[in-house]
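Dropping a structure here in C-alpha cells format, bear with me for questions.
With one protein chain held back, the other chains of the complex are shown just where they sit.
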Amino acid sequence: MQKRIGKVLVCSSLVVCLMAGLTSFGGAETTLSLWDQKNSPKEREAVEYIIGIFEKEYPEVKITRRIMPNLEADQMVRMAFAGGTPPDLSECQDPYTMVKYFQKGLTMDLTEWYKEYGDRYPLGVKSAMNFDGYYIAVPMAELVTMAVFYNKKLLADLGLTEPENYGEFCQALEAAKARGLTPIPIGTKAGWPGLHIYQHFLRETVGAATINDMIFRTDPNKGPRWTDPGFVRAAKYVDEMRQNGYFSKGAAMSSFDAGKMEWLGGRGPFFITGSWVPSFDFPPGFEWDFFWFPHIVGELGYYRNDDYIDLFASLQVSSTTSHPELCLDFLEVWTRPEVQHKAWFEIANFIPVVKGAAPEEELSKFQKAQLELSKHNTGTYHAMDCWMPPAVGFGALYSDMTALFAGEITPIELGKHMEKVHVEELKKLQE
Amino acid sequence: MQKTSIISKIIIYFVLGILFLVVIYPLFWIVITSFKDNWAVFQDPTGLPLKPTFQNYLKVWTMGDFGLYFTNSIIITSISLLGVLFLAAAAGYGFARYRFRSSDTLFFVFMLSLVIVSSSIMIAQYRWISFLGLLNTIPGIILVYLSWTAFGIIMFRQAFSELPQEIADAAIIDGCSELGIFIRVALPLVRPTIATVAIFTFVWIWNDFIWPLILLQDPSKQTATLGLLSLRGMYLADWAILSAGLVITFMPVLVIYFVLQRHFVQGLTMGALKG
Partner (left out) sequence: MTQKIAPFWSGPYIFILPALLVYVIFMIVPFVGTIGLSLIKWEGFSFDDIKFIGLQNYRDLLVDSVYWLSLRNSLVFVAAAVAFQCTLGLIVALLLEQKLAIGNFLRGSYFIPAIISLIIIGIAFESLLNPTLGVLDKILRTVGLEKFSVLGMWLASKKKAIWVLILIQGWYGFGWSMFIFISRLKLIDPQLYEAAEIDGATAWQKNLYVSIPLLRGVAPVAVLFAAMSAMKIFTVPYVMTRGGPNHGTEVLATWAFSHGIAYQHVGYGSAISVTLLIFGMILGFFIFKAMGMGRSNA
C-alpha cells in the first residue's frame, strides 16, 4: 500500500508540474483576454475570424478568448471586475450594468477612440453608446429588431396571407388553431421570449416614449406605473392570447429552444422573436418569411409607427488593463467595415451595425426591411429587461412573464407586483 | 408456504423490474438521443436511432473544446481526490484513535460543512481566493476541494474505530509509532472504506460546476461539467449534441463506479466482516 501511495504521489507531482509548465508556456507574448458570449457555431466562427485578423497584424499579441455560457455570463464578468482581475475586453449584454461599470470607474472611457473611429457607426447607434457625454462601449455586431416570423408553407396551406393588422392576425391564429396546429410556438421558461410579445403590445398601448420612460425611471414617486391602464391592457392582450389557446401548451415550462424546435418542426406557423432567426440551423426545405408585429387598428384609436430597435451586445474595456493601447487597437480592427462584413454579415448572417459593412446589394429581404425600419420609425424603445435594474428586469419581469403565460397571474396582479418591486428597488438604489 | 413464496417472488421481481426501468430509462434515452441527428430526435423522440451517427460526439469534442475540459477535469479531480483521501483518512484515524478535550467540538466543526452549500459561500470564497492570490489557478481550486473532507472523516472514523484493539497493541509491541500504525497497519485494513470515500469524492468533485465557474477564468482551465453549461447556451437547443455532451461527461464517473464498485459495497457493509 505504501509503495502504491508513493508511486501515486510521484505521478501526481509530475502531473502538477506539467500542468504548471504548460499553462505558463505562452508567458513570453503579450496576451489580451477577451470574454464573450458568442457561443453558437456561426457566431464563434465570426469572432475567431476577427481574432485571426488582429493576431496577424499584431504578431506579438495573443488573444485568449473565453466563451461564457449565456445565462451566467454577466454574473461572471461582474465577479471578475469585483475581484480585481477583469478581462481586458468583455462582452456586455446588460446595458444597465455596463453603465454602472463606467460610473464606478471600472471600464475605460472610449471618447478619444470614438473621435477617431466613431463615425464608422450611424448616429443613432453612436448615441446609444453614449452615457453622460462619455462613450463607454463599442457595439459588438448587430442591430436587433423584433418581428413575427412565419413558416411559408404552413401559412400557404392554411390559405392565408400576411395579416395587415391585429384583427387579421387573430383570424389567422384561429385558423391555425382550428387545423390543430400551435398558432404561436413559444417556450418562455426563461421569461424573455414572452416579454418580447408583451413589449409588442406595449408598443401599441403606450408607445415607445412611455416604455423608455418606464425603463429609465429613477424616482419611485414619478413616472409611468405598471398599474397604468396602458400597461395592464398590454398584459391583458397577452392573457387573452393564452386563454384562446394560441401559445404552446406548457409554454411556461419550455425553454426558448424547445419553442424554436416546435416552430422549425412545422408544428405551428408563427414564431415571434428577434432578428437572430436568420442564423438558425433550418431543417432542409424550411422556408420562412416575416412581417412586423401588426398594429392594433381601431380599438385603441391610434396608429403609431414606433418600434423596437436595440443594440444587444457591446464590448467594454477594463480600466485596469495593462495594455490600453492594444485594446483600442483591437477595437479598431473589430469595427472595420470589411472585417464586420466578413465576420458578421457573411459568416454569422446578421446585419452588422457598422456603416458599409452590409452593402445594399447583398442584403436579404429581412435585412433590408430592418434598415428601412431604422430609418422610418417614429420612436424606438429599448429592451426592458436589460436596461432596468436586474432585480426588476431580469428578476420580477421575467418571472412575472412566465407566470402570465402559465395563467398563474392576472394582468392586474402583474401590474401591482411589478410596481411594488420596481418602487422598492428604486428606493433601495436611492439610499 | 411454497405458493406464497412464488407469488411473492414474482411480485418482488415485478416491482424491482419496474423500478429498474424507471431508473435506467432516462440514461438510456440520453444515450440513444446522442446518436441521432437533432431532427430525428424531434421527429421521433423515443425510438431507436434509424441512422446512428457519431457526429454529435465529434462536434462536442471539437467545437465544445471537450478534449481540453476533460483533461482538466481529470487532473483536478484526481489530485484533489488523493489529497482528500489522505487528509480524511488521517483525521478519521485521529478521531477514532484518540479522545481529547475538544474532540467532539472539532468533529462537530467538521460536520458543519454538511449544511454549507457551495453556492451560499460563493461570493465570500471568490474574494478570499483572489485575496490569497490563488484565483484562476489549478492549485487554488484543488485546495478548495481539499476542504471537502467531512464525509471521508465520518466514514474513516467509523471504519478505524471498528478495528480490533489487538492489532494496534501488536504494532506497538513491534515498536511502531502512532504514525506507523496508521500507515502500515490501519490503512491497509480499511481498503473498502478507501474505495467508498474515493468513489463519492471523485463523483462530487467531477460533477461540481460552481467552483470551476467562479474560480477558474482561463478557458484553458475549464472543466468538463462546466463545459456542459456552456453547451447549453441560450440559442443552442440541440438535444442530440447536449446528450452527447452528457454522455461524455458521465462516462468517467461510470467507469470509476464500476471499477470500484466491488470494494465499495464491502466498504458500506464493513461491519459484516466482524462476523
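The letters A and B name the chains in turn, as written, and every chain counts its residues from 1.
Following the convention adopted for this analysis, contacts are C-beta pairs under 8 Å (C-beta built on N, C-alpha and C of every residue); 3 or more make two chains touch, one makes a residue touch a chain.
Please read all numbers here as calculations on a predicted model, not as lab measurements.
K.L.:
Just one of B:Phe35, B:Phe70 or B:Phe95 touches the chain that is missing; which is it?
P.N.:
Answer from the full complex: B:Phe95 touches the omitted chain.
K.L.:
Would you mind spotting which of A:Pro122, A:Pro220, A:Pro283 or A:Gly395 touches the chain that isn't drawn?
P.N.:
Reading the full complex, the residue touching the unseen chain is A:Gly395.
K.L.:
Since one chain has been left out of the picture, which residues of chain B touch it in the full complex?
P.N.:
Considering the whole complex, chain B reaches the absent chain at 1, 4-5, 8-9, 12-13, 15-16, 19-20, 22-27, 29-30, 33, 41-42, 45-46, 86-88, 90-91, 93-103, 106, 109-117, 119-125, 127-128, 143-144, 146-147, 149-150, 153-154, 157-158, 160-165, 168, 178-179, 182, 199, 203, 206-207, 209, 225, 228-229, 232, 239, 242-243, 246, 249-250, 253-254, 257, 261, 265, 268-272.
K.L.:
For chain A, which positions touch the chain that isn't shown here?
P.N.:
74-75, 78-79, 81-82, 97, 100-101, 104-106, 185, 187, 189-191, 248-255, 258-259, 261-262, 265, 267, 389-391, 394-395, 399-400, 402-403, 406, 408-409, 428, 431
Going forward, only the chains that are shown with their structure count from here on.
K.L.:
In whole angstrom, how far does the Cα centroid of chain A sit from the Cα centroid of chain B?
P.N.:
For chain A versus chain B, the centre distance works out to 37 Å.
K.L.:
Per the contact definition, I'd like the list of chain B residues that touch chain A in the complex.
P.N.:
Chain B reaches chain A through residues 39, 42-43, 63, 75, 78-79, 82, 123, 126-127, 130, 135-136, 138-139, 183-184, 187-188, 213-214, 217-221, 229-230, 232-237.
K.L.:
With touch defined as at the start, can you tell me which chain A residues reach chain B in the complex?
P.N.:
Residues 1-2, 8-9, 12, 15-16, 19-20, 23, 37, 39-41, 44, 64-72, 76, 79-80, 82-85, 87, 255-258, 260-261, 264-265, 276, 279, 283 of chain A touch chain B in their complex.
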